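Here the complex is missing a single protein chain, while all its other protein chains stay put.
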Amino acid sequence: MDELAIGLIGAGRIGKLHGDNIARLVPGARLEAIAEIRLTGEHRLWAGKNGVKKVYEDPAEIWKDRDIDAVFICSSTETHAEFIIQAARAGKHIFCEKPVHTDVGRIREALDETAKAGVKLQVGFVRRFDHNHRKVRDTVASGRLGKPHIIKITSRDPEGPPLSYIAASGGIFMDMTIHDFDMARYLAGSEVSEVSAWGAVMIDKNYERYGDVDTAAVMLKFENGALGIIDNSRAARYGYDQRTEVHCDRGCVRVENDLVDTSVTSTADGVVCERPTWFFLERYNDAFVAEARAFVDAVRNGADVPVDGKDGLAAVYIAMAAGKSLRENRPVKLAGIM
Amino acid sequence: MDELAIGLIGAGRIGKLHGDNIARLVPGARLEAIAEIRLTGEHRLWAGKNGVKKVYEDPAEIWKDRDIDAVFICSSTETHAEFIIQAARAGKHIFCEKPVHTDVGRIREALDETAKAGVKLQVGFVRRFDHNHRKVRDTVASGRLGKPHIIKITSRDPEGPPLSYIAASGGIFMDMTIHDFDMARYLAGSEVSEVSAWGAVMIDKNYERYGDVDTAAVMLKFENGALGIIDNSRAARYGYDQRTEVHCDRGCVRVENDLVDTSVTSTADGVVCERPTWFFLERYNDAFVAEARAFVDAVRNGADVPVDGKDGLAAVYIAMAAGKSLRENRPVKLAGIM
Amino acid sequence: MDELAIGLIGAGRIGKLHGDNIARLVPGARLEAIAEIRLTGEHRLWAGKNGVKKVYEDPAEIWKDRDIDAVFICSSTETHAEFIIQAARAGKHIFCEKPVHTDVGRIREALDETAKAGVKLQVGFVRRFDHNHRKVRDTVASGRLGKPHIIKITSRDPEGPPLSYIAASGGIFMDMTIHDFDMARYLAGSEVSEVSAWGAVMIDKNYERYGDVDTAAVMLKFENGALGIIDNSRAARYGYDQRTEVHCDRGCVRVENDLVDTSVTSTADGVVCERPTWFFLERYNDAFVAEARAFVDAVRNGADVPVDGKDGLAAVYIAMAAGKSLRENRPVKLAGIM
Partner (left out) sequence: MDELAIGLIGAGRIGKLHGDNIARLVPGARLEAIAEIRLTGEHRLWAGKNGVKKVYEDPAEIWKDRDIDAVFICSSTETHAEFIIQAARAGKHIFCEKPVHTDVGRIREALDETAKAGVKLQVGFVRRFDHNHRKVRDTVASGRLGKPHIIKITSRDPEGPPLSYIAASGGIFMDMTIHDFDMARYLAGSEVSEVSAWGAVMIDKNYERYGDVDTAAVMLKFENGALGIIDNSRAARYGYDQRTEVHCDRGCVRVENDLVDTSVTSTADGVVCERPTWFFLERYNDAFVAEARAFVDAVRNGADVPVDGKDGLAAVYIAMAAGKSLRENRPVKLAGIM
């Protein structure tokens, strides 16, 4: 295949991020069209800067454009399944932001359609492309530390989203921890079999109104016998805290946060270092590029995508189990809800 | 009070450690006598080097010695309660190694006797005296980070004990995690209200024979609303991994391991640093001295001991709840077992 | 000024790097033309990918192109002065790679021409745009540590250039340490008044043939009274070692290298971390972008460039003094050679 022509569905913050990357930093791909339901002049301006001439309100324009090889679905979560289905039927390869959808029935339908159509579907678990977490995975997967015993994930946002967002988020596990559930599977190299989740409202009492929590601790059991531990916060204040750590037979591998810079300032008052990079746009900036490149490479080379629809579905199941565990204050086996 | 005359009960590894410290490094105290049931010439030699002339097999010799002000109970766990009771009746102040005992009934009896006798009882949770963990506690307790949200404890031994020890250990939670349960209470500044524990046998299948595990993950709920996470291993291989981390309203405080040295060797093959200090004798060497000094100071000044019998009992209750949680695969409330 | 149209002179490794950055990552600029004396099909292909239609062998084509506002001079060092003069006469703003030239007479001519023409000249001391070194500078310049006492620069290449390069390099001080001389001025906020340089041939005896060294230590005196220390190696083996450190009245600020990732792998055999990023393309990747942006912003806004021709000249003088100091084994005052 020659250069991959990509249509972008949804040009909000994350859509623009992917669009900019495709236009500038992903060899073998070009940004061919964008579709944005709430289209404004600002979107047109942005498209123009990236040399994109096809600017639509209706994604259907993209499905029917024969020039377009693949789509990036960056619209709101509840539209994901439907757009995957339509893109698949139109024969487009698909990159879809996480989560695939919050309704597993709809996800299954979407996966069936992509299978039927023979198109690729990659899910946007961008952290797999981070240099740090990837190093942890590669070290574990190499087998040189032996089998994993405990997978630990610290995942804390610097500041919470607006409350309006919380209301529609599907809860902390489906919205935020879902990244960690995927990371846990990725690092452990094994499926999760059981979840035990606790939560607390420590930051903003309003979370209670939505039956949600802003602080969480989750234990996982994996099919290979390993245990997992995740801790989350909606507002860590000091920056985006994203650390992973895997303990194995012969030792452990762990990664620290990337920092704004490596400076150390020492005075009689103390020693001051820099904070972690602020949030996901800063921390996973390079990972977003690597993710898009991996998708484009897989499509062009007819290879498997590195994160597929089954990965997307698996993380949703774990999030559902975690929600149930929190509500019922007991461990929940994945087998019981799949 | 003038110099505190101390009788040591039990001169095994930990007893000798305390004895050496008292003899050399604890101002205001002297090692007056030792009692060791399995007394050998080697014990006499060791006592001689420390200038101790009273060397007994029977601890009763210590109870009746009017010169002795206080005892260090370093004999095997099942003797602790009895020796506390006898020491208390003899009017001796008591330092007792952890755990106080594994039977809460016996612990309560022992605490009653010390109360009746008006003697002080300090329990050997030595990690409270470590410079690193203490800094975490002091930072949290200062209130400048606001209230705690999540307390995280990584606690991994470099190598497992002999299997014979495992058989009599009372299980990982009573033997090893009990330190972490005390640490959790210490850092959170709050009582544990509920425990959810998972374990796995990843290192040595023999643990299964004793109904024990060698790898564990534990979640805690605290009365102040905070959550806790502990992970344990009987054999981390790379050294003694002892890290604590507390996330609060306005940020977090955490500590890394002490290392053998701070060297960094960089070649084309990689960058190599030193490992954590090997085990508790190395890591908590200074903490053992600080612990003994704190006891001696409290007794001499008529002040409260920094870790008392109620602290010893509280940790045992949490360990019991953790065991029950592991066996029944469900969260266990402390209220239900106290 | 609208979008800045840039002509690139010289499309070798560093020229392509700047060209790619201008084409993709520098807002407000576009790559309009390239001129490369040894033009090949590969250069045309590369230009095409960046949407550049004007591809020349002769830089003169660029001087006379009325569409072009500014040039990036990335040709070999001995052409720099001449091209600056021609670009200035043509009214183009100029970004010139370091060193400006090795002949101070020619540099002075070039600076005179840019002054006469009223065009801006920025010199490519890219390290000033590195997030780490910039943080050191900003901390010192803020004055909150008081006046600087000692400026320390560790600057070690991972591997030496080919010997053919050494022959024409002008020697380690003019070729390599010149970056550190600029960094020293930048960090100290003061001019160098005296240099004392020692060198050694530790890596490759061939350096002796060229009267050059592969290992160097340099002391600097600054007009503000501070002292400076630089150490250099042509082959550090473990990666690109680029650290700066400034000690002041009230404390110090220093930076460590950026690492490939933050992983730490711990086993019984030791603790292994990652190496520094390999060489300047990796380490100063973002700094090259920031440097080009700063030039484009300065030209478009009519502001001063952050590193000008006088900075370029000052570093050359220090390099000359260092060479003289090495040859004569004595401290050399800058005043004596300017």
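In order of appearance the chains are A, B and C, and numbering begins at 1 in each one.
Please note the rule applied: contacts are C-beta pairs under 8 Å (C-beta built on N, C-alpha and C of every residue); 3 or more make two chains touch, one makes a residue touch a chain.
No experiment lies behind these values; they were computed from the predicted model shown.
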{"item": "Sole contact to the chain not displayed, among C:T102, C:T177, C:S190 or C:S233", "value": "C:S233"}
{"item": "From C:K120, C:H247 or C:R283, residue that would touch the chain that is not displayed", "value": "C:H247"}
{"item": "Residue of B:H131, B:R209, B:K310 or B:R327 touching the missing chain in the full complex", "value": "B:H131"}
{"item": "Omitted-chain contact residue, chosen from B:T114, B:T139, B:T177 or B:N232", "value": "B:T139"}
{"item": "Identified contact with the non-displayed chain, of B:E97, B:D175, B:D258 or B:E291", "value": "B:D258"}
{"item": "Touch list for subunit C against the chain that is not drawn", "value": "147, 149-150, 152, 154, 156, 196, 198, 200, 202-203, 215-217, 219, 221, 225-229, 231, 233, 236-238, 241, 247, 249-252, 329-331"}
{"item": "Those residues of subunit B which, in the complete complex, touch the missing chain", "value": "24-25, 131-132, 134-136, 139, 145, 250-258, 260-268, 274"}
{"item": "Hidden partner chain, residues of subunit A it touches", "value": "237-239, 264, 266-268, 270-276"}
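The rule is short, and it goes like this: only the chains that are shown with their structure count from here on.
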{"item": "Central chain of the complex, centres being mean CA coordinates", "value": "A"}
{"item": "Remotest chain, subunit C as reference, centres from CA atoms", "value": "B"}
{"item": "Distance from subunit B to subunit A - Cα centre to Cα centre, in angstrom", "value": "42"}
{"item": "Distance between the centres, which are taken as Cα means, of subunit C and subunit A, whole angstrom", "value": "39"}
{"item": "Averaged-CA centre spacing for the pair subunit C and subunit B, given as whole angstrom", "value": "57"}
{"item": "In subunit B, residues with contacts to at least two other chains", "value": "237-238"}
